[in-house]
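Just passing along the structure, written as structure tokens.
For this view, one protein chain was removed and the others were kept in their places.
For reference, chains read A and B in written order, and residue numbers begin at 1 within each chain.
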Amino acid sequence: MKKTLGNIYLTLVLIFMYAPIATLMILSFNASKSRSHFGGFTLGWYIGLLENEEVMAAFRTTLVLAFLSAVIATVLGTAACTGMVFMKKRSRSIIMGITNIPMLNADIVTGVSLMLLFIACRATMGFTTVLLAHISFNIPYVILSVMPRYRELKMSTYEAALDLGATPVYAFFKVVIPDLMGAILSGFLMSFTMSLDDFIITHFTQGPGFDTLSTKIYSEVKKGINPEIYALSTIMFLTILVLLFLVNYRPGSKRPDGEIHVRTRKEVVVSSGKRGTV
Amino acid sequence: MRKRALLLSIFFLTMSLSGCGGNSSTGINSDNVVYVFNWGEYIDPEILTMFTEETGIEVVYDEFETNEIMYPKIKAGAVNYDLVCPSDYMIKKMIDNDLLQEINYDNVPNYVNIGEDYWAQAESYDPGNRYSVPYVWGTVGILYNKTMVTEKVDSWGILWDPKYKDEILMQDSVRDAFMVAERYLGYSMNTTDEDELQAAKKLLQQQKPLVQAYVIDQVRDKMIGNEAAIGVIYSGEAIFTQRENPDLEYAIPKEGTALWMDSWVIPKGAKHKENAEKFINYLCRPDIAYLNFDYITYSTPNMPARDLIEDEDIRTSPIAFPDLSQYVLEVQTSLGEEADRHLSDLWREVKSY
Partner (left out) sequence: MNNKKVRFLAGPYVLWSAGFIIIPLCLIFYYAFTDASGAFSIDNVAGIISYVNMKALILSMAFSLGSTLICLLIAYPLALILSTVSTKNSSLLSLLFILPMWMNSLLRTYAWQNILERKGVINGILTALSLPPLYIINKPPAILLGMVYDFLPFMILPVYNSVSRIDKDLINAASDLGAGYRQIFLRVIWPLSLPGVISGITMVFVPSLTTFVISDILGGGKILLIGNVIEQLFTQDSDWNAGAGLSMVLMVFILISMMITSKYDREDIR
């Protein structure tokens, strides 16, 4: 009885969470451009998508932006963590405090402050400004993901390598980095995801002729969304879905723990001692 | 765990890289471009392609939703558009704030196609026609659904009729919203008189409970989809919406309305002025202007283009090309920085009411 109730509850919440996604998917097959009635089944929007230069350009920009900003943030963030390990506790906690600002601040304030900065510098708004903004809000995710791992790291292996004659750089890349790899990758993935979905900060730092999927969608919400965007999102969503299930359920793989593997901003904050530093 | 993450990131990597490859071909490296900033759904996208094919000039095209959203972007100077299409009062404001540069008409020989009357109308905000070339014009009016509104619609008053609670779509743009209230009260739409403004604000606040939503471009889709009975809309949308939903009808209220005009202007910071002029010239070509009219259905000031319209009903349509003497019309002018700010404060008071 209790179990049935639980299942009903789970189902209800799942319906709530997937209703909009289902709606979008159905609309991507809707022959009529109007979103209020279903005018028959079509694959036209999927075919049209390939020829829609605007949407495809926004899609590419989004991916390139997410990838570049995540890579740069990962490099900068990991380097910063390495440096911080050797710092005095005091300067380290100051830097960690600053790192927490963008995590806790409202996106709108972060976006506006960066806009003011770029205008003050007379920078031309465009891909570069948005990239700088994205790197800025991505670095904290990397640091908050890598730093706790560093704390758990046993420096003795590194020192042993040195004693055995390895150069510090060699020892760092052969001993320390492999140990951190998991944390670095999850920092990277998180950055990638945050950048992919960001709207507010991009909204304030974008320039002419520049659109990510988010800003494109926002401007189209006002005048009616092009169904090709539904098609694109459906493809993206299904790709991720298939991928995640493949990765999680390869035959014979045993799950080491019950943890959720798509980590999000939230989890890092939970796990990485945000409350320790604030 | 690590393997999984690795797999995922390899996937992203390949996705992004494939994106990278494609991007370089569309990325704008050459200087042969023109940055255009226009209203939403305000040009036939085909024309942009044709322009590039014919001249080799790449068009970077962006859209804005209201004059008020466009203005700060140009003013801040952080974005360099070569060509913008604001409305009358906003052009005046931009001229007053020294944000525009004069158009070299030697590069725009097709300007002769724009009718005399329209140049004259443009004089009201751009004396001497030095900064702007008219693009489209029209009125603001009421679009209503005949199946839901059976009475005769000839007054702004219907927007305050409790019968239509939640069936009304109001314009979400300061000047147009206040214009409606001010005309209904019998004031000028350019008033800066505090008592009149307060009265208009009160009236708009009274209207708020009846309003389904404050929207701009969405009026079109919502009216076509029978989501609402009445909407305040620009005349140019009327022909398009009627095509899609024959139950819709457009009316100009007897209290008077705004006669507006959107024109092309070149901001001071423009880096490709000649390309901008070429673009204006292209749009002034009769065949192009006709093509564009057919797509956006906003009234064109281009006389030869109007003659090209095949459909007799549309060529003589009282909506697209009304006999202006029949109506009470006024042109919105720039009120000045101070008054603008005051008006937007009042508008916020309405919207948060």
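Everything below uses one rule, namely that a contact is a pair of C-beta atoms (placed from the backbone, for glycine too) under 8 Å apart; a residue touches a chain by one contact, two chains touch by 3 or more.
Owing to the predicted nature of the structure, the values given are computational and were not obtained by experimental measurement.
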item: Sole residue of A:Gly77, A:Gly126, A:Gly187 or A:Pro208 that reaches the chain not shown, by the stated touch rule; value: A:Gly77
item: Per the touch definition above, residue among A:Ala66, A:Met115 or A:Leu144 touching the missing chain; value: A:Met115
item: Touching residues (missing chain, whole complex) on subunit B; value: 66, 68-69, 71-72, 75-76, 166, 172, 208, 211-215, 225-227, 341, 344-345, 348-349, 351-352
item: Residues of subunit A in contact with the chain not shown; value: 6, 9-10, 13-14, 16-21, 23-24, 27, 35-36, 76-77, 79-87, 95, 98-99, 101-102, 104-110, 112-117, 120, 132-133, 135-136, 139, 143, 162, 168, 193, 197, 199-200, 204, 213-214, 217-218, 221, 225, 229-230, 233, 236-237, 240-241, 244, 248-249, 255, 258-262, 264-267, 269-271, 274-275, 278
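We take it that only the chains that are shown with their structure count from here on.
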item: Centre-to-centre distance between subunit B and subunit A (centres being mean Cα positions), rounded to whole Å; value: 36
item: Subunit B-facing residues of subunit A, complex; value: 34-36, 53, 56-57, 59-61, 63-64, 66-68, 115, 118-119, 122-125, 181-182, 185-186, 188-189, 192, 207-209, 219, 222-224, 243, 247-248, 256, 261
item: Subunit B - residues contacting subunit A, complex; value: 1-2, 4-9, 11-13, 15-17, 19-20, 22-23, 26, 28, 35, 37, 40-41, 60-63, 65, 76-81, 215-218, 220-221, 224-227
